[in-house]
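One protein chain omitted, others in place.
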């Protein structure tokens, strides 16, 4: 138990002020707060491996609201909530009465009388997803203050138009493990690059999340994409500021090769240009199906000009000793496997397949840590209590 | 803990014979039984606020069957079941094999081998919803007696064609809190009135539930609606009989103003006329989409004649000191917010918004109390046991 005690002690020593707060963007949290969440995730993972139950709730509801399809985040959220003792109730807007002009403020309160956490995926509309989460958070704050709600549920961003913090934090947890500690990430070169995909309209949240988070820990972050495939300008500014503050670097280019050169880590992934996402948002709102079809056609034609943005064996040779760590949020568009031509060559993906699975495997623990740190004023004390009670998770 | 002990003592002293019985209509329960349920709901709420776990089940299934859309009742039912330790399994008739001419008797048994409660919403077909619940209840009774089922699941009416008891009981719990006790409701004037809405086909269960319940406790209940917007005659008879027995009053009129005059409480809400619901039921059964469209058109045109049935600031001035308590089951059709012209003026709704949320907040506890009193022979003893064990709900 010494390793667990040490970890709990580490958690105790971080300066964190995240109790009672939502997790919406990584750059709204201090470095210490992010480190605490990583450490809590590690502690929960360790406790589970030691068969120590981490049920901090004997009863309680967790609400999931997915406005876009999801497999791994849905299961990660369910698993995280279950690990803490919460039961998930899905808010299926199709089966609800929400369409009738009900306000967000009202819905947020109605689903929260006995709820401890609300996880939301809302990544379809540029300018809307994160704003919606904030609106929910404010409604909950108000409901709690007005004694409508006996507790203030925490909102967890399960992917929005701006950030995908449960993904980027899981990625960071994996890098921490892979490189043997956060301090070892200092100076490491990470290439966050666009990659070709035969589909279009992929959210910007992953690349934005990566450049917004990895610049916090002194890494050399390189963003590369074809001309026109820009991210949201505000997030670029965040990345620049972060890099300056953490002693890292943040550079941009239109060359995959340049980004891959001597990289320690590569993260090649497709996304739709910021401007396209804006047009798409307008068309979705207007329910202009013909417009959407036309936009898709135009974009796919444009994408097709950049089929060489593929993470091939040749490209991998450009990286440090030809052995950069390949990362992906999954599912990847794998050439010859899931599509004719895609983001990554099959041989490259296959070599790193198990690593990408391990990367994904951190997500349930990260989500559970986000919940625990938001809902418990002294997470170290809570974890200590669990350790001392030592209830078996499995008999 | 003295307040909790007093409450448990109160629960003990009620003469109740609801163990093993379904909750289908409030008027099938005695006043003492309803009071016991209110007190159990209060006790569960108090225990939760004191962080005492109310899990009476270490395992067990609760079945939800929603034949109509639902947000707040769905979440209330989930929350109630979770509070008692039950896991909800939804019976989605679209994903089941039920269409194949399977009998209600069979389905009821098949979903109940390890189930403790079945919550049903079935409010679309006049003459059918409550009857269906009874059919399920009889099938369960039979299955239990024949040793098919090791326990008899309780059926809870989550809204039918006749009553909406989880709503009306939550409303009553809220009135009990607001006015400082049930005895203070004696003589209070409550106006249950129709109100204009741009939609049609709203169930009759809420107004019927309100006049059927509030007449039990000596209130002066005034039902008002435009000519033709009648409720089910049998329920009117119930309300009359209740008022006579409880020393209250029950009057009907076609004037919103008359009903609002000096009212202590107003509950303005749209519904479809009884006769229309009957025609609608026939058309739904016949899957006559054109007929349904025509009926909708006719009804909306008729509704439009009564746009002045809106709970405006002027109307509110008619009430006692201009300050009657506004109630609604939510979501309300708010003029200028959720529709152009609706049931209530935005300024009125906004002034009472938090109150309507608190009203809604009782529903999970009411449902949990209905389950507990139906499944546990001595609810006071069960609650005492929970109090003594004093397991933390949240660590």
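When the chains are written out, they are named A and B in that same order, and each has its own residue count from 1.
Heads up, the rule we're going with is that a contact is a pair of C-beta atoms (placed from the backbone, for glycine too) under 8 Å apart; a residue touches a chain by one contact, two chains touch by 3 or more.
Everything numeric in this text was worked out from a predicted model, so none of it was measured.
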| item | value |
| --- | --- |
| Hidden-chain contact residue, picked from the options A:30, A:151 or A:199 | A:199 |
| Residue among B:103, B:184, B:347 or B:390 that touches the chain left out of view | B:103 |
| Residue touching the undisplayed chain, where the options are A:30, A:70 or A:103 | A:70 |
| On chain A, residues whose C-beta touches the chain left out of the figure | 48-49, 53-55, 66, 69-72, 74-76, 78-79, 82-85, 87-88, 199, 330-331, 333-334, 337-339, 354, 357-358, 360-361, 363-364, 391-395 |
| Residues belonging to chain B that touch the chain removed from view | 55-61, 63, 87, 89, 91, 95-98, 100-103, 106-107, 109-111, 113-115, 143, 146-150, 382, 385-386 |
